[in-house]
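Apart from one protein chain that is not included, each protein chain of the complex appears where it belongs.
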Amino acid sequence: MLESRAEMETAINVEFGRKLLAQQPFSVLLGAQLTVFEPGSAELVIPLRAEHLQQHGFVHGGVLSYAADNALTFAGGSALGPQVVTSEYKINYLRPANGECLVARAVVVYAGKTQAVCRCDIFAVKEGQEILCATAQGTIARLGNQG
Amino acid sequence: MLESRAEMETAINVEFGRKLLAQQPFSVLLGAQLTVFEPGSAELVIPLRAEHLQQHGFVHGGVLSYAADNALTFAGGSALGPQVVTSEYKINYLRPANGECLVARAVVVYAGKTQAVCRCDIFAVKEGQEILCATAQGTIARLGNQG
Amino acid sequence: MLESRAEMETAINVEFGRKLLAQQPFSVLLGAQLTVFEPGSAELVIPLRAEHLQQHGFVHGGVLSYAADNALTFAGGSALGPQVVTSEYKINYLRPANGECLVARAVVVYAGKTQAVCRCDIFAVKEGQEILCATAQGTIARLGNQG
Partner (left out) sequence: MLESRAEMETAINVEFGRKLLAQQPFSVLLGAQLTVFEPGSAELVIPLRAEHLQQHGFVHGGVLSYAADNALTFAGGSALGPQVVTSEYKINYLRPANGECLVARAVVVYAGKTQAVCRCDIFAVKEGQEILCATAQGTIARLGNQG
């Protein structure tokens, strides 16, 4: 856990965030990339491959959920420090997703000392156009404060 | 969409469900297995591998979410017919998960004509013991009735 | 259910919405007022009274939930026509609420033919200042399409 503002400022930047993401084998398996990690927001991009799909040729809900969960965690971590976990979230799937990549953009709605509430919109990028495919809301907790 | 009770009975069994699951490239990537698919319930098992983990050595939330989402969908499909999608769900993570495998058990709480509401408990199996790690609740819709 | 664009335009205005709200005995009991009802958004105001509180002198969660639920329904109705119900929603309580009144602002995030997904922020107004106290996300369905 980060103890000082200085440590916090060192940690909340995209290079640091990318190191964290690279330590998550599941994120590496899915090919997720961190494109924004700054105070109050985070953005993940997942270039789409055949193995992200379900039986109808659209992105599997599990991939959209992964993107929401992880973008929410990074957004929460941008407010609470990087040692955080997602406590809970809810997601609404809005449209079938396909295209070149997914973009998950999460923002902090409220940050307390040990928890933050964040929202995330997940877009499919198809022929360069962003289409909103899912939206999520959840709670992120500092490690050691999640139960 | 299934048009008759006879078609329904043909479809709601574990062999049919396994064929469906095998058509989802993302489920194949994660190694998910369908162990129960009968009227009112479904169970998925995911034998755990290093690539399911996050940076602290526990199962990534995205894997728990995938398991919840897909088990909810199968449970809903057991009531509505197999042509269904998850509309929305919420998940609470309860304990860090690790061990030999995940088991996601979903049941139908309510089934209407076009939608079902289901719940799912996700357990980590460690040295043969089941530990509840996450719990979820969501809405499953028949395809063509989800928006 | 509204059958034409003309009927829709007649219905989606604050005077029509107020008549609807006045037909809800529970909304009358709570003293809710509709202040915005236009395509894509709705706003409810609840002047606070002692009977809205819990044992610590803050607004009871049930009042915040009522405000979220009803503002979400009106927002959904602004997109789908006024014959709608809330199917499901989730709410995060962010801060204890007190002051002169609550303001619940809901917007449509996605609207299909039979369902809409909306978000709602609930503010307490204290000495003229708005403080975000809760945030919600949910699904609104046209009557006859909710199950």
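A few comments on the model shown:
By written order: A, B and C. Residues from 1 in each chain.
Everything below uses one rule, namely that contacts are C-beta pairs under 8 Å (C-beta built on N, C-alpha and C of every residue); 3 or more make two chains touch, one makes a residue touch a chain.
This structure is a prediction, so every number in the text was calculated from the model and none was measured.
Touch with the chain that is not drawn comes from one residue among C:I12, C:V63, C:A79 or C:V108, which is C:V63. Shown as candidates are C:H52, C:R105, C:R119 or C:R142; the residue that touches the absent chain is C:H52. In the full complex, subunit A touches the hidden chain at residues 87-88, 90, 112-115, 117, 139, 145-147. Against the chain not shown here, subunit C presents residues 20, 23-30, 50-55, 60-63, 65-66, 69-70, 73, 85-95, 146-147. Although one chain is not displayed, its contacts with subunit B can still be listed: residues 90, 92, 94-95, 109-110, 117, 119, 132, 135, 137, 139.
Methods note: only the chains that are shown with their structure count from here on.
The angle needed to superpose subunit A on subunit B by their Cα atoms is 180 degrees, rounded to the nearest 5. Centre-to-centre spacing of subunit A and subunit B amounts to 22 Å, using the average Cα coordinate of each chain. With centres set at the average Cα position, the gap from subunit B to subunit C is 33 Å.
Touching of two or more other chains is recorded for residues 87-88, 90, 146-147 of subunit B.
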